[in-house]
Each structure stands twice: as structure tokens, then as C-alpha cells.
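Every protein chain of the complex appears in place save one, which is left out.
Read from first to last, the chains carry the letters A and B; within each, the first residue is number 1.
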Amino acid sequence: MAGEAGYGISTMGATFARICTRAGLFVHGYGEYPSLIRGGHNTAGVRVAYEPVTSHSDKIDILLALNHNSIAFQGPEMAPGAVVIYDGESLVWDVKTVDASVRLCDVPLARLTKELGADRVMRNTVALGASMAVFGFEFTHMEEMLQRTFGRKGAEVVTHNVNVAKAGYDFVVANFAAGFPLAGGGTGMFEKKMHPVADAPKRILVTGNDALALGALKAGVKFMSAYPMTPVTSVMLSLASWGTKHNIVMKQTEDELAAMNMAIGASYMGVRSLTASSGGGFALMGEAIGMAAITETPLVAIEGQRPGPSTGLPTWTDQADLRFVMHASQGEFPRMVLLPGDVDESFDMMLKAFNWADKYQMVVLVMTDKYMGESLHTTAPFVHESYVVDRGELMSMDEAMKVVPGTYKRYQFTENGVSRRALPGYPNCIHAVSTDEHKEDGDLDEGSENRIKMVDKRARKLEVLQREAMVANDGAQLYGPAEADLTIVGWGSMKGPIMEAMNTANENGKKVNLLQIKMALPFPSEVVAKVLSGAKKTLLVENNSMAQMAGVVREFTGIAIPNQMLRYDGRPLHSAEILARINTELA
Amino acid sequence: MADVTITNTSTGAKATCPAGSNFREVAQAQDLDVAFGCESGICSTCLIQIKSGQANIAPKTEQEEFTLDARGVAPDDMNTRLGCQCQINGDVEFEPGM
Partner (left out) sequence: MSEKPLKILEKMTDLDTGSPCNWCPGCGDFGILVALKQALFELKIDPENTMIVSGIGCGSQAPHLIKVYGFHSLHGRALPVATAMKMANHKMNVIVIGGDGDGYGIGMAHFIHTARRNFDITYIVQNNQVYGLTKGQTSPTSDKGFKTKSTPEGVLEIAIRPLGVSIVAGATFAARGFAGDVMHLKDLIKQGIQHKGFSHIDALQPCVTFNKVNTYQWYQQRIYKLEKEEGYDPTNRAMALQKAEEWGDRIAVGVYYKEERPTYIDELPQLKDKALVDYDPADVDFAATLQNYF
């Protein structure tokens, strides 16, 4: 679907994706939109298949063109035999500008809408009905979907929507049953019709942001403070919507300084807290991250990447904040930087993030980006029943009752570096903490000996965490054959496109595997060194211009990855172009 | 040694004590409506103005002079004292504050 901003393009895309998911199909939804509210050029792409799809595509089989730009920009991306649905009465265009085999599906969207007395924006519902017909689905799937979406608003709203959609559906069936006129003359059917998969297991349709928000919800988050910023805004909106049902306070703040400082304040009181921002906001959060570190207050924060520098390409995607997030905030202190590669990892890593943050009183930063964060993915319902909230060294009120007044030390030196934690409000445990260096009881201390012990204490926590609390594949994971002619190194949102390209290549007889790095800190040096030192040929695939992960790998393992596929135009790499590169690498 | 009387002229509070007593101890024991902070001549919370009997108070301690100077009190001003540093040898009338 393509057209001007403000015409419900992304909503239409999401609705189409949901219908397909409910019909037992796998979906990958990726949309592009400029940083403005009206006008400009928006697209909402939905890739549908009978098995999992983890990348968007550069080819279009059905184009719903709502204006001239759609023809101009998306026309060339139409695959042979593709169908373009448009309203010929308002969109007159030169059919010679598209492939001769393109099927022309001229549907009077505006007129049908007007005839039903529906509002102009309902034109999209008509278009959706038409798409369903072209796609080959029975109308009942759409009807059931509209019932679920608008059911809350009452029966007559549902019937109104159904009628409007039916108008588009019936028009296509009535006029194009025998085929579509071709751009180059003659007629032809649409060959890529799809059918629902009967009794497929029920799956969910979520964005990466949804997965992060759901992970936080399951982990027991009760407070979030955030400032709206693309591409992570939907995380705070999800938590806001669960406010009364799940007793969560989501506070929109005056700026990201307040957002991070509030998250730490609430966490210090014993509430699992979250904040989220993109690069620009995260820069404002830098100083406070150090406050969480030195006060050893658990902190989970999400950094959703978008291209910089500065405002950059605010509604596009890249992976250029890796070093920035690994090093944000002055001075030396331990932190975790988690790099989920898909929606399942986004959910699982949030669950682990909150436990690691509590258990090791640690700063845990979770990185995502616009591509993964805002794209729609079909997946199995998240497995959550086995999750156990682990608050680590958090004392209970009863335990505090038995403490001898004046003996409690918030930063007691311990073998693994983690100290017993009394919450403000507990009896017998009064203490004051500080962002200044301090001694065991929290009082100010600039002495040399104490300083060394405190630095070592904080650092020890991360070493112990890596040793004790991480299982295989937490830090990095190898996919594909153990022995390969080409080992691709990738992280974050590039996992999907790389996996798809890899699988296709291996199906065509190639031997390619993927080393996915799932944590930047603590860096999985052993696994990465073992895999890369044994690799015949390596290729880094990354959405930035400076190959930052290559630098990080070299820093922690000494191994260089000179061979790199980098894209930094704000668009995510997709599987087709990665596959092309694999083929040239192994030619 | 006969008892001496200390009077807070702004609130009327009175206290009697043996000559040579420390002003703070008496003020706290018999509540002369004077606030004390560090009780060691540093914070100047217990600044008082001597209304009468100024000669009955032992000379300023070194710490008292240092802090009074920091408070901008002229060195020759014998009436502005730090209560916690005063040894009372005879009847004194005072007022809290500047």
C-alpha cells in the first residue's frame, strides 16, 4: 500500500497483516514514512508466506496505489505478473511506465465510498476489500476481522465497515473474474493467489516494540517514565494503555533527563522501572546512567536506533549507535548491552534484563531500531509461564526487622560484588546514598583505598554475572552448518534478512552460516573467537557506515573482519541483496 | 559561688545556674528558646545579642572569633556572641538572632 501520509496507510497494512496471520499465514510487515504528518510518501509493505518470513522484500506482487507517487516510486518495484489496484477515475497514469505484464485493477474507490455514504477515509476499507479479492481470500476472513476490530464500537459500525469492504471485494470479483487487462495489452490472471491454512496453530502479530513492552509487562514493570521519540514511542503507549489494568504508572516527562532520572528514582524505591528513547534522547540520559551505576540501582532502558547524526533520518533505520550505547556516560562502570535480533528475542531478553538488573544491581541497556521496532512479525505466542521474577539481593521487610540498627551497609563488600539491598521505608536500615564516590554505608568517601575497592566491587558484578547467570547462546549464537564456506557476522535487526538469505543460499547448495552477536556487553569473546578463528571466510553485514561491530569484535577477540556489507541510507538491508552478496562471495 | 540568672528578653524565658556554667547546657536544660546546631562554634545557629551583663561572659573563644568574623560581625562588637561558646559568670540578659 502506498500513498500520502494521513490516509491510514499503516493502519491498512496492519489490518491486512492481521487478516493473513489469523488465516494461518506468516507475515512480515515493513513500512516507510517521512518525518511529517500530512503529505509526503508513505508505504506499508506486507510480505505473506506459508512459512516464516523474516525480511521485507524489494519486489511487489500487489500494489495498492493511492496517488501518482505510488506509481512513480513503487511501480518499478512491481514483479512480473503483479497487480496494481488504483482508482482510475481520480488517478490517471501512463501504463507504459510499468512492466508490460502488470495486471491493471481499476476500482472506483472514491465512487463506491460515496455511493455508500461513507466518509472519504473509508476509501481505504474499499481498497482493502478489493485487495482481499485480488489476493484470493474469501470475504468471511475480512468480515471476522472487522468484527474483532470494531466490535467494541457496536454492531452498526461493524456492518457499515463490512458493507464498505464488501463493495470493493464484490467489484473486483464482478469485473475481473476472467482476468485483468495487462499494461502491455491482453489479459491475464493473478498467479500468486494465496489461501488460508486450515487449522494452523494460533499465532500472534507483534512489532519489536510490542515484544519489548510485553516483555516488560511480564517481568513485572510497574513504572515507566519516557518522552515520546520515534521509533520507540509505541513502547510507552503500550504501557500507558495497561495502566489501570496492570497497575502500571507510565509518566510522560518534560524531557529525557527527567525520564531517566525518574526511572532510577522509582527503581531505587524497589519498583521495576523502564525508560526508552532513541539516540538523541539517550544522549540526554547519559549522565544519569552513571548515577544508576554508582548507586548500584537496577536500571533497564531501551535505546531504539534511528540514523543520526543529530535529527538525521528520524523515521528511518540503522545500527549506528552501538559504540555510543556501549560507552554512554562518563567514567568506567559495568553495564549490559543486549542486542535482540527478532521479536522472540526482544521478549525473552526483556524478561532476563529485569532479572539481571535486579540480581546484579546493574545497568542493562536493550538496543533495537526502527526496522525491528516498528515492523510487524508473526510468531508463536510468547512462552511466559516458566518465567520466575528474581529480585536478587533485595531484602524483605521481615528480614529488615531483624537488622540491628546502625549496622546496615548498603554497599557492603561481598565476594560477588553484590550487596544486600534494603528499600527506603524499611526499619533499622536508614542509609543515604550518593552519586559521589562513597564507602560501604553510602557516606561520602574520596579515599584512595576505598575508591579502588569500590571500583573493583562494581566491576566484579559483571564478571560474576557473565560466569554465573548466562547460559549458552545468551551472548552469541551460530545458525546454519557448523562447517561453512562463508560465516556472516550480524546483530540486531539484521538477523532476519541474513537468516533468510542464508537459508536460501544453503537450499541452493551453498554452505553459509550466521554468527549472531546477541550481547555487546559483556562481550561473548570465547564463542566469537572460537567461531571466527575457525571460519574459512567472514562477512560482516551491518546497517551503518563504520562497521562498528567489526571494531567491537576486534577489540574483544583481536580478530579482524575486513570483508563488510554496509548500508547506511536509512533503509534496512533485505534478504535479496544479502543473497546476491553471498553469491558473489562464493562465486 | 552564688547562682546567676540568664534571661531571654524576647521571650521572657529565664534560667538560673551556678556561675561558670556553659550557656548552651543551661539553655538546653531549662529551655531558653535558643536553637543550637553544631554545638562547637562553627554553624552560628546559636548567635545571640547580649542586652546586659556582657562583662559577666568569658572572652570569645578562638573558634568563636573565627566564625563571628565569617558572619561579618565586627571584631570589636562584644555584644554579639555564639551561645554555645559562652561561659556565664554573672547575670546576663540576651536576645536570639542578629
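Here, a residue touches a chain if its C-beta (ideal position, glycine included) is under 8 Å from a C-beta of that chain, and two chains touch if they have at least 3 such contacts.
For clarity, every value in this text was computed on a predicted model and none was experimentally measured.
K.L.:
Where the complex has a chain not shown, which of A:425, A:447, A:481 or A:558 is the residue touching it?
P.N.:
Per the contact definition at the top, the residue touching the missing chain is A:425.
K.L.:
Among A:59, A:153, A:246 or A:327, which residue is in touch with the absent chain?
P.N.:
Residue touching the absent chain, from the options given: A:246.
K.L.:
In the full complex, which of A:135, A:356, A:382 or A:491 touches the chain missing from this view?
P.N.:
A:382
K.L.:
Tell me, which residues in subunit B touch the chain that this view leaves out?
P.N.:
Here the touching residues of subunit B are 33, 35-38, 41-45, 47, 63, 66-68, 70-72, 96-98.
K.L.:
Touching the hidden chain in the full complex, which residues of subunit A are there? Just list them.
P.N.:
Subunit A touches the missing chain through residues 21-22, 202-206, 210, 214, 217-223, 225, 242-249, 251, 253-255, 257-258, 261-273, 287-288, 291, 295, 354, 381-382, 384, 388-389, 391, 396-398, 401, 423-436, 442-444.
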